[in-house]
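Apart from one protein chain that is not included, each protein chain of the complex appears where it belongs.
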Amino acid sequence: MKIQIEQLKKTIKGVTVLDDINYTFTGGRIYGLSGKNGCGKTMLMRLIAGLIYPTGGTIRINDRVLGKDMSFPDSIGILIENPVFLNDYTGYENLKMLADLQRSVSEQEIRDTLEQVGLDWEDKRRFYKYSLGMRQRLGIAAAIMGGPDIILLDEPINAIDADGVEVIGQAIRNLADENRIIIIACHDKEEMDYLADEKIYMSEGRIVEGAVS
Amino acid sequence: MKKPILLMICTLICAVLVLVRIIYVTGHARRPVVNQVTQGEGAVYKGIEYQIVDAVLWEYADFFKAHSELEGYAEDNVGKNQRKLLVVEYKVSRVEEDGSLETYIPLQYYHLFNGIDIFMLQAMNPSLFDGTFHSGDTMLVPYELYRENLLESQWQEVEEGKTVYKTVLGMYPEKNEMLITDVDIAEDKDETAIEK
Partner (left out) sequence: MKQLLRNEIKKSMRTKGFFIALCVGMSIGLFQMAWFYKNVYLPNNEEYAQVINAGYEDTLYGTWFETGILQAWMGSEIYSPCNQLFYLLFPLLAALPYGGSLYQEWGDGYAAQMISRCSRKKYFLAKAAGAFISGGTVVFVPLFLNFILTACYVPVIGTDPLSMQAVISNKDMWASLFFEQPVLYAMAYMAVDFMYGGLFACISLAVTHCFDNIFSVIAFPMLFACCLYYGMDSLLPSFRSYNISDIINPAQLTGMNRCSAMSLATAATVLILTLVYCVANHKRDMLKQR
């Protein structure tokens, strides 16, 4: 599994939010994107997910150009900004509806994923009754359900309690061991140290030179 | 599983009941008994028998040219070939002693009907209104046909005399329909006024 980013640029309404991004992500590692608010972490994730289009440069996933050879990555799970689901459905029902689109995720896998993130799959409460922490967990579950090849998580342990952080951290690490690319964006150093194998620092839309570790 | 089946059964029962009710209501609709007579046959209404003797289709302007005494009833600015006049002659006979003559005899054709210009009717049949009309006399009833109320294909049929008209006496409980299938097309000729 490989993601190659070459001279990636993104401009929105005349403002350059990402400029000359060059990087290669390989499978089996957890990458941590770090930087101040507004440095471009989320934008980069959106570009990799195919949610927005680059103004310049390319993103190749396993040598296929995103936006040309494919409109979005074949196997990807995302949690970007606040997780949003359908209010009138339970957590399980929400995941089931998303899983049905791909047909590659069984009901047992959905149940296992919910348990992995610390949610009860039999919980009859609808999404609008979930607490912030529960919503975050469900968002993570949606991202990792089915074990996609690429997982993008934007500040995943926001609003999660200490026990939950450990549980989720373990779940993410298990997935990385299976040659997946996991990219986690966070601005908290502790969070970064806890989760990431390789840390990438960004500032003002660029990867800071010499700041990859 | 029980609930959906129960719901389905209830829905089915309701649907059947509604259908039965609709069929019952429609079946018991208070429709008139239609008494249809062919041209020349008599139809009795309110104790009077009416028989269509003749039906002539005129080009609007030509009719008033031929009947100059009725010129006052002609509308101005009627374009050529936009309106026709169907003049129907009825033979009227008393059948019952207390019979009542009906002068409002609408003309029905396609999905519309025409009423009568009562003033023109009066002018064409003065005996109807001065007490000199007798059983066995005829009365002329003019009907105006408007091109703007018809489709082009329908107007074409009117011009060619192919339209089947019905004059109607009474709507309920009995509807008498007198068919007009044989219409004479009046030529553009200078005729004298109708003698009564």
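Residue numbering begins at 1 within each chain, and the chains themselves are lettered A and B in the order written.
Please note the rule applied: a residue touches a chain if its C-beta (ideal position, glycine included) is under 8 Å from a C-beta of that chain, and two chains touch if they have at least 3 such contacts.
Worth saying up front: this structure is predicted, and the values here are computed from it rather than measured.
Seen in the complete assembly, the chain not on display touches A, B.
Remark: the omitted chain is touched by one listed residue; of A:L18, A:L114 or A:A142 this is A:A142. From the set A:R46, A:R137, A:R180 or A:K199, the residue in touch with the chain omitted from the display is A:R46, counting the whole complex. Residues 18, 21-22, 25-26, 28-31, 45-47, 98-100, 106, 108, 110-113, 149-151, 154, 168-174 are the ones on chain B that touch the missing chain. For chain A, the residues in touch with the chain missing from this view are 12, 46, 49-53, 71-73, 76-78, 80-86, 88, 97-98, 100-103, 142.
Following the convention adopted for this analysis, only the chains that are shown with their structure count from here on.
Centre-to-centre, using mean CA coordinates, chain A is 80 Å away from chain B.
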